[in-house]
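This is the structure I have questions about; it appears just below.
Omission of a single protein chain aside, the complex is shown with its protein chains in their original locations.
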Amino acid sequence: MSAAWPRELLRRPGGVLGVVVLAVLIVSAVVATFWTPQDPFATDPFHRWQGPSGAHLLGTDGVGRDVFSYVFAASRTALLVAVLSSLVAGVVGVVLAAVGALGPRWLREPVAVLIDVLIAFPVLLIAIMLSAVLGPSLTEVVVAVGIGFGVNIARVARGEIRRVARSGYVLAARAAGLGPGRVLTDHLLPNIAPVLIVQLSLSAGVAVLSEAGLSFLGYGAPPSTPSWGRLLGDLQNYVTIYPLTAVWPGLAITVSVLACNLFGDALREATDPRLRTGRRERRRVR
Amino acid sequence: MRTRRSLLGAGLAVVTALALAGCSTASSPSAGGADRSAVVDVGLYLEPTDLNVRTTSGVALDQVLIDNVYQGLVGLDPSGRLHDVLAERHTVSSDGRTVDFALRSGLKFSNGHALDAEDVVWSLNQVRTTKTDVGHGDLAAVKSITAPSKDAVRLTLTKPDSELLYALAGRAGLVLDEQASNDLKTTAIGSGPYLLKTWKQGDSITLTRNPKYWGTRAKVASVVFHYFSDRATAVNAALAGDLEVLTTVDPTLKAKFQGNQDFALKQGASTDKYTLVFNSKRAPLNRLAVRKALRQAIDPKAIIAAIGGDGVAQGGPIPKGDPGYQDLTSVDAYDPAAAKAALEKAGVAGTTLTLTVPNVYGTTVSDVLTSQLKAVGVTLKVRSVDFTSWLTNVYTDKDYELSFVDHAEAHDFANWVTPGYYFNYSDERVDALYEQATTALSASEADAKLAQAARIVADAAPADWLYTAINETAIRSTVTGFPTDFTSNRLNLAGLAVSK
Partner (left out) sequence: MVRFLATRAVLLLLGLLVAAALIFAVLRVLPGDVAQVIGGTRASAEQVARIRAQLGLDQPLPVQFLDWIGGLLRLDLGRSLVTGTPVAGELGQKLEVTLPLAGLSLVLGLGLGIPLGVLSAVLHRRASGFVLAAAAQSVAAVPVVFAGVLLALLLGSFLHLLPVQGFPLDGWRQPGRAFASLILPALTIAVVEGAVVLRFTRSATLEALGQDHVRMAAAKGMTLHRALLTHGLPGVLLSVVSVIGLEIAALLVGAVIVEQLFQLPGVGRMLVTDVANRDLVKVQSELLVLTGLILVVGAVVDVLHRVLDPRQRERT
C-alpha cells in the first residue's frame, strides 16, 4: 500500500469510469435535493403512459408522474442508502472482526460461528424479516445491508487483523503495554484501511441492488420516497403493455451498481500490488 | 391473498351482503347448441375462510353459495329487484307487521329430502335465536315464525321493517335441511341448482350440477372457482386459456385483452364504495370547514382516470342502485382554489395529515391523493399497512386521521348510525331518519327518508366518497348467462351455459 493509489486508480479504465459515474450520481443527488425538472410526485391521471416528449423527457407512468424527474430524484435515495449502509456494514464488520480476532479466547469461537451462520442469511431475507417486524422503511434496508454485508467484511477483516496483529511492531507495541483498544485504533485500522475501503465500495453496490430488490417487493422505500426499485415494482404488471418505462429505472440501478463495483475492483488492484494480475473473488449478495 | 380474503370477510365484515340473486340472467343459447358436459373455470379473488354460512360472514361465501347451492324464500334479480324463489308469492299486511309466504310445491334439497314449511321455520328460527349467526341482527324485528300449513310460512313483527325482505334474500333467509347432519364448515346441502363438490383450500371450489334440482337444471356440468392472490396473475391465467370467465378485471390491465378474439369485456355495476374517511374527532379534522375544504381539494374524476376509468363519482354515502340514492356529487365539488383559500382561512395551510391505507389497495389512489392535497398546501403522509394493523389501529381503536378502504357491501347506510363505528360520526337527525326509514310502510317512503339522511351526512363531510367501482368481467365468447352486475357480492349461475 502506498500513497500512490489514487494515481494507480485513475490509470485503470474501470477506475475512471467508476469515479466518473459516481461523481455524476453524487451531483445529481445533490441537485435533486433542491431541484427537479418537475415535481416527481405530481400526478396527472389524464396523461398516463405518455411517451418521451419535450415536456416529459422519459414520458409518464401509470398515474401520470414525470418519469425523468422521478428517476432523477431517486438518485438521492440510492446514494443515501449506499453511503449509510456502507457505514453500518463497516462498523459491524470491524467490531465483529476485532472481537473475533482480538477478543477474549472464549468469545472468539462463538463469534466465528455467528459470522458463519449470518453469512448464510442473504441480505434480502434479513430485510424481509425486519420488514415483517418494523414495516417497510429505508432504515430496515440500511440495517439489513449493514448486518448482511457487515459479516462479509468481518470475515475478510478478521484475517487481515490477525495478520497485522502478528507483525513485529504490533507485538512490540503490545509488549510495551498498549491496550487492545489503542492497538486497534493506532495500528490495526490504518493497516487494514485499504482492504476496508475496497469492501465498503463493494457494499455500496450491494446496498443499491438490495434497496432496488426490496423496494421492488414493497419492503424498502415508503411511498413518499422516490426509489428506482419501487418504480420498477409499480411498473411490473405493465411491462408487457408499456415496456419502455421500466427501462429507465433499471438502467439507473445497473449503471450505479456497475460504477460501485468497478470503483471497488480498481481500488483493490490499485492498493494491493499482489492483486494487480487480476485475481478476483468476491461474494455477491442480492 | 388468503389473508385478505378472510380479513375482508370476517374482519371488515361490513355487513353481509348485497343480494342480487337475479335468477336467470340475460340471454341463453338455444338448447341444441349448449354443451351440457361443459366445465366452466371462473377466476375470483376472495376465498372464504370456511363454508359455514351461519357463522362465517363476508361476501366471499355469498358469492359462491347463495343462489347456487343455498336458496331463500326470496331473492334479488340482477337489477336489485326482489323476486320470489322458494316462495311462490309473498304478501305484507297493511300495518307491515305480518309477512306471509306461500311455498312452491315439489321443493327438494340436494340430498333428496323434501323442503317444506317446517324446514323454513327451523332455518329462520335458528338465525333469529342464535346471536352469533350471520344475519341475526337483520331479524331483530321478527317476533315469531310459524307454519300455518305445510306450504305456508308466516313472520310476525314487533314493528314494520322495510329492510326485512332484503335481509331474507341474503344470509338470514337461507333455508337449510333440518334433517341433515353434515359439517357446515366444509360441506353444503341446499336446494339450489348446484352441489358443492370439492373445496381445495387455498386453491379452488368446485360446484357440479344438482341432478335432483326442483327447477330447471343447470346447463353446465360443473363450475370451478379459482382463487387468485392478485389481479395481474388472474389476467395472465385467463389469457393463457386457464379460465372461461374472470370477474373484476383490473381496469389498468384491460389493454392486455385488446385484440383478443376469445374474450369480451363486459361492464357491470357494483356497490364497491371506495371511501376516504376523515376522523371527525381528530384536530384539525374535527372542524367542518377543514373537512369540506379537503373534499373540494380532491378531484374524483382524476382518481377514476388513474385507476383506469372504471368508476363513477359517488358524492354521498349511498351508491347508485341502493335505496335512498340521489346525485350528491355537487356537494363540495372539486375546486382547489376555494379549498386552498378555506384551508388558509382556517389556519391549517401547510399542515400534515396521515392516511392509513391497507396495503392490498396498491398505491395508485394514495399517490393521486397526495399530489392533489399537495396542490392545496396539505402534506399527506401515506402509511401503508397490512390489513391486521388497519383493523387494530383504524377499525377497532379509531386511532387514525384519514383512512381509505373499499366498503363493498350493499345497503350499508347503517354504518353511519352505528354507535362506535370507526367513522366516528353521529348525528341524532340521521339516527331518527334512519329509524323512520326502516319502519316505513312503503319503499318510496323509506327511500325518501334515507335520501334525506344521506344529504345530511354528505353536508357534514365526514368522508369523501371517491368512487363506486364499475365491474369489468372478461367472458369467453362461448359462454353465456354469466352475471355482470354486483359480481363481487353474488354470482347467480343458474343461467350459465357454454355453446358447443
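Per-chain numbering from 1; labels A and B assigned in written order.
Here is the rule we go by: a contact is a pair of C-beta atoms (placed from the backbone, for glycine too) under 8 Å apart; a residue touches a chain by one contact, two chains touch by 3 or more.
Predicted model only: the values in this text are computed from it and were never measured.
Engineer: Can you tell me which of B:Ser37, B:Thr233 or B:Asn286 touches the chain that was removed from the display?
Structural biologist: B:Thr233
Engineer: Taking the full complex into account, find the residue in B:Thr49, B:Ser280, B:Thr439 or B:Thr480 that is in contact with the omitted chain.
Structural biologist: Of the candidates B:Thr49, B:Ser280, B:Thr439 or B:Thr480, B:Thr49 is in touch with the missing chain.
Engineer: Of B:Ser37, B:Thr146, B:Asn286 or B:Thr388, which residue touches the hidden chain?
Structural biologist: Only one of B:Ser37, B:Thr146, B:Asn286 or B:Thr388 touches the chain omitted from view, namely B:Thr388.
Engineer: Using the document's definition of touch, tell me which of A:Val16, A:Leu57, A:Val99 or A:Met129 contacts the absent chain.
Structural biologist: A:Met129
Engineer: Mind pulling the subunit B residues that touch the left-out chain?
Structural biologist: Contacting residues on subunit B, toward the hidden partner: 1-7, 10-13, 41, 47, 49-50, 57, 201-202, 226, 229-230, 232-233, 236-237, 240, 242, 359-360, 386-389, 391-392, 395-396.
Engineer: Considering the whole complex rather than only what is displayed, give the residues of subunit A touching the chain that is not shown.
Structural biologist: 14, 113-114, 116-117, 120-125, 128-133, 205, 209, 212-213, 216-219, 229, 232, 236, 239-240, 243, 246-247, 249-251, 253-255, 257-258, 261-262, 265, 277-281, 283-286
Heads up, the rule we're going with is that only the chains that are shown with their structure count from here on.
Engineer: With chain centres taken as the means of their Cα atoms, state the distance from subunit A to subunit B in Å.
Structural biologist: 48
Engineer: Which stretch or stretches of subunit B touch subunit A in the complex?
Structural biologist: That would be residues 232, 250, 252-253, 255-256, 302-303, 305-306, 359, 363-364, 366-368, 370-372, 374, 381-382, 384-385 of subunit B.
Engineer: Applying the document's contact rule, which stretches of subunit A touch subunit B when the two form their complex?
Structural biologist: Contacts found on subunit A: 39, 41-43, 45-46, 48, 62-65, 135-136, 218, 222-224, 234, 236-238, 240-241.
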